[in-house]
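All protein chains but one are shown at their positions in the complex.
Naming follows writing order (A, B and C), and every chain is counted from residue 1.
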Amino acid sequence: MASSAATPTHAGAASHSSEQSGLWSWLTTVDHKKIGILYLYTALFYLLVGGLEAVLIRTQLAKPNLSLVSADFYNQLFTMHGTTMVFLVVMPLSAAFFNYLIPLQIGARDVAFPRLNAFSYWVYALGGLFITLPIFWGLAPDGGWFAYAPLSGPTYGGGYNMDFWVIGLQVLGISSLAAAFNFITTIINMRAPGMTLMRMPMFTWMSFVVQFLVILAFPVITAALFFLQFDRFFGTQFYEVAAGGDPLLWQHLFWVFGHPEVYILILPAFGLVSEVLPTHSRKPLFGYNAMAYSGIMIGFLGFGVWAHHMFAVGMGPVADSIFAVATMLIGLPTGVKIFNWIATMYGGSLRFPVAMKFAIGLIAMFTIGGISGVMHSSPPSDLQQTDTYFIVAHFHYVLYGGAMMGIFAGIYHYFPKMTGRFMSESLGNWQFWLNFIGLNLTFFPMHFSGMLGMPRRIYTYDAGQGWDLFNMMSTVGTYMLLVAGLLFAYNFFRSKKHGAPAGSDPWGAPTLEWSIPSPPPDYNFAQIPEVTSRYPMWDLKAPDRTAGIEHSHPDAAVIAEAHAVPMHEETERRTAKELGIPMPFNTIKPFLVALGIIILFSGLIVLHIGNFPLAMATMLGGGAFMVGSLYAWLTSPLE
Amino acid sequence: MTTATAAAGAHEAHEHTHYTTTGLDNRKIAIWAFIGSECMLFGSLISTYLVYKGRSVVGPFPHEAWTSPTGQVFKPILDIPVTSASTFVLLMSSLFMVLALAAVENKGKPGYEGTLGSSKLWLLATALAGAVFLGFQAYEFTSFVHEGLTIKTNLFGSSFFTLTGFHGTHVAVGVLWLMTLLFIDMKRGLGPKDTILVDICALYWHFVDVVWIVIFTLVYLIQ
Amino acid sequence: MSNDRAHADHVHEHPTWKQYKWVALWLFVITVVEVWAYYIPAFVASKAFVPALLLMSAVKFTIVVMFYMHLKYDHSLFRKLFTGPLLIAGATLVAFLFLFKR
Partner (left out) sequence: MPKLHLRRFAPAAALAVALLVLAACGGEYPNSTFSKNTELNEGAVFLWDRMMLLGTIVFVVVEVLLVYTIFKFRRREGGPAPRQIHGNAALEIAWTAIPALILVFLAVPTVRIIFENQRKAPAEALQVEVIGHQWWWEFRYPQYGITTANELYLPIGKTVNFSLRTRDVLHSFWVPQLGGKRDLISNRVNHIWFTPKATMEPTALNGACVEYCGSSHANMRFRTFTVSPADFEKWVAHQKTVALGSTAAAAADSLAKTAVKPTPIRTASVLPAPSLAPQPDSSASAGVWAFPADKIAAYAWPQTPLPAIAFDETRLAAGDPRAGRALLTNPANLGKAPCLTCHVIKGETNYVNDDQAKGPNLTHFGSRHTFGAGLYRNDAKSLALWIKNAPAMKPGVSMPTFGAGEYNALIKQIVPASAGLDDRQIADIVAYLLSLK
């Protein structure tokens, strides 16, 4: 965006994001940083929700034959726990970082489509409420997070519970898709001069891969969900047993989405860790190219392994073998990452703030989950593991020990950038160690209970099965995790107000986002920097460190066109208006469109209740509202 | 749904052209990413149709006649002549679409006076062709219902109507999009600087056409 | 990135009416052949029918994408953005047909 003196056409308009505050400014913001913060808060709230669900689950399972919750409520708990953690916690936490960091890391003033960005957030926020609230009426989805047909269909799951799931997930998919188109465009097209693809920070790289996984995986679940919705609301036969429907169709479609989805969950965390480690090792990322390509490979292979979730369905030896071998292959690019991270630290000058501890925690813990993953990949052996707690152990090591650890690392690392203050290191250390011990205490025993025959998704189990000790350990560990989580919340909110002030570059990091003030002004960069290497900030502050890598200047014409200036640290405190930088208007319209979508889909619930006229009215009303708001959005100028 | 959001993104118009890394317009990148994504959506829908082909427990069926347990006779459902006609119409609409784009892109250039340069005409023609296609589809759907095949009847009905219905919805969105362009063209005239607006619509439109090429072969012709 | 922009600097000319009308004619002819083939029972019964139809459909697909969607002329980025997903979608479809074969 031009920082030229050309007077913006809207001079005098009073709706700059910088000029507003309060609730309205949050509802109408189109600033990627504010949207990132919104994502962060909302997702942390859902982390608490999903975590409390886990605490209930674990309390119920502490001992055999307990009856703290009913069977039906338990089924809702694990369904919602899985759904919440995957779709409302880890993906949005990643999205928080996409939003906040990508434009900063590539030297852009915003994302490609700021209003679409706001729209993504609002669809997520409203869709999340839609799927979460029913649990207070005991109406929450209860079909498991992969909702196998026909249990999720109208014949065997005729209540309202799964309605909320099929609709909620569909809506959340819209959010993820819209965001993905946005970030793909942003990363391809909004980079500062000189910021070539192979100079992008690793977090941006991994996010880039993730966006492609989203645009390729989500349409598949969209189709599968439409079938299920049509079955539930319009009487189609896709998964109806009596009509010859094949439950395996749902399973294949779900996992064609579901497996790439797990890499959607982990790659952003990998990216964050790849930022944290070099910074605190004072050494560049080892094997940058291999890191980027292995991310791409993981994403690509991720589309060819989905049926490893279905080894028990009897696909026949050929399919079993193909999917087994393909699955094992994913260990290779992932291994490259693990070893390259260690090599990054090796020979470095290591410092261990909390962020670094969490990053190292990810390496240590993800490896465990990865290895158990490879153990599942061998079907004859997986048949003894699938649908037991051994699987539960695997995916919590990769998800909690991997994704969540990486995200915590990211939060501690970027908190100073977002707020201008440090989080408390001592509280953070407590949280880290409680987390680390709690996580192992919770999930390691699950390997044992699983291999000793404990099925998953059971609300109770009998005494004398040899599982009591392990379950008790898991439950105790969960309470440690809860304490750790609450410590984190306390630290987070306290530090926001009272944390020690941090400068613009508190860690001595190599990438662009650290060249601007903390928190960054709404326009990010007063002057777009000209990037000449992978580590622009080190070029500036520790040139000896980057002496060994290639430097090159972008085209003069390009620099001129972008009004770019040589790399520098910014201290600019003037507003966008004073600087003459055109900023997008705040607008409520994306929110309204999102609201319209929710209303439109809610009509389906009314349809299920049986009130046809009201259902039509809701859907038509919601649809009209959506289209109207959309039209208003499209016809109003961006800036 | 996704169409709407992508369209929304695609319309996120910057009034003045900004610097971009590739020199390309953001909207064009977004629409191609969107089309890539749509490949997976239609891939899933088509897969489902093919997987369920021949698995319906009751008729009517696409290519074979069927006698119900009560003795009622149903003829094969698919009507190739009618669909061939509508296929032809959709193919031609793609020609109109490129002509519309060329007319906008080259407005005022030599060779683009008169009919060839009339973007309004070609936009209208494209939209009309789309509408005719939709008309054919409406006719097809209603006649199937009369012949005893609804979306609820069997697996064939469910997967057929869903697949072609999704395609039809895409066409309908495209028609609305074209009409909007036509409206803008009539209001203020589209010129070379508006190429991107027509271009992204054209890409969408051709993609919808391409999907139909696949559907026509896989669903209608191959038995 | 200088090579990012190299393509954009000399914008390739899109084809014109002369070419477009030939493309349209080809599309029309292939469609006629397809439908015609459908009405030859002997051909329908033969092994060549399905491959032949798939081939014709693929040709139509390709020329629309290449010429009408300008993939042949535009920035190579678009080709990547389209072919990648198309291949994954195609592979998944084939895998499904294999997995559900009975």
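Operating definition for what follows: a residue touches a chain if its C-beta (ideal position, glycine included) is under 8 Å from a C-beta of that chain, and two chains touch if they have at least 3 such contacts.
These numbers come from a predicted model, not from an experiment.
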Quiz item: For the unseen chain, which displayed partners does it touch in the full complex?
Solution: A
Quiz item: Just one of A:80, A:269, A:336 or A:480 touches the chain that is missing; which is it?
Solution: A:336
Self-check item: Options A:54, A:179 or A:345, residue touching the unrepresented chain
Solution: A:345
Quiz item: Pick from A:77, A:91, A:104 or A:454: which residue touches the chain that isn't shown?
Solution: A:454
Quiz item: Of A:379, A:438 or A:584, which sits in contact with the chain we cannot see?
Solution: A:379
Self-check item: Contact with the hidden chain (one of A:469, A:500 or A:560)
Solution: A:469
Quiz item: In terms of residues, what is the contact footprint of the unshown chain on subunit A?
Solution: 64-65, 70-72, 75, 143-144, 148, 150-151, 156, 241, 244-248, 281-284, 286-290, 312-314, 316-317, 320-321, 324-325, 328-329, 331-332, 335-336, 338-340, 342-343, 345-353, 357, 360, 363-364, 367-368, 371-372, 374-375, 377-381, 383-388, 425-426, 429, 433, 436-437, 440-441, 444-445, 448, 451-466, 469, 544-549
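The criterion applied here is as follows: only the chains that are shown with their structure count from here on.
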Self-check item: Centroid spacing, where centroids are CA-atom means, of subunit A and subunit B in whole angstrom
Solution: 33
Quiz item: CA centre of subunit B versus CA centre of subunit C: separation in Å?
Solution: 15
Quiz prompt | Multi-partner residues of subunit A (each touching 2 or more other chains) | solution = 188, 191, 195, 215-216, 220, 246, 249, 256
Quiz item: Which subunit B residues reach two or more other chains?
Solution: 21-22, 24, 29, 33, 36-37, 40, 43-44, 51
Self-check item: Complex contact set, residues of subunit A against subunit C
Solution: 188, 191, 194-197, 212, 215-216, 220, 246, 248-249, 252, 256, 303-304, 307, 315, 319, 554-555, 558
Practice problem: Name, in rising order, each residue of subunit C that touches subunit B in their complex. | Solution: 1, 4-5, 7-9, 14, 16-17, 20-21, 23-24, 27-28, 31, 34-35, 37-39, 44, 49-50, 53-54, 56-57, 60-61, 64-65, 67-69, 75, 77-78, 81-82, 84-86, 88-90, 92-93, 96-97, 100
Self-check item: Contacting residues of subunit A [partner subunit B, same complex]
Solution: 1-2, 6, 9, 112-116, 119, 170, 174, 177-178, 180-182, 184-185, 188-191, 193, 195, 215-220, 222-224, 226-227, 230, 234-238, 242-246, 249, 253, 256, 561-563, 593, 597, 626-627, 630, 633-634, 637-639
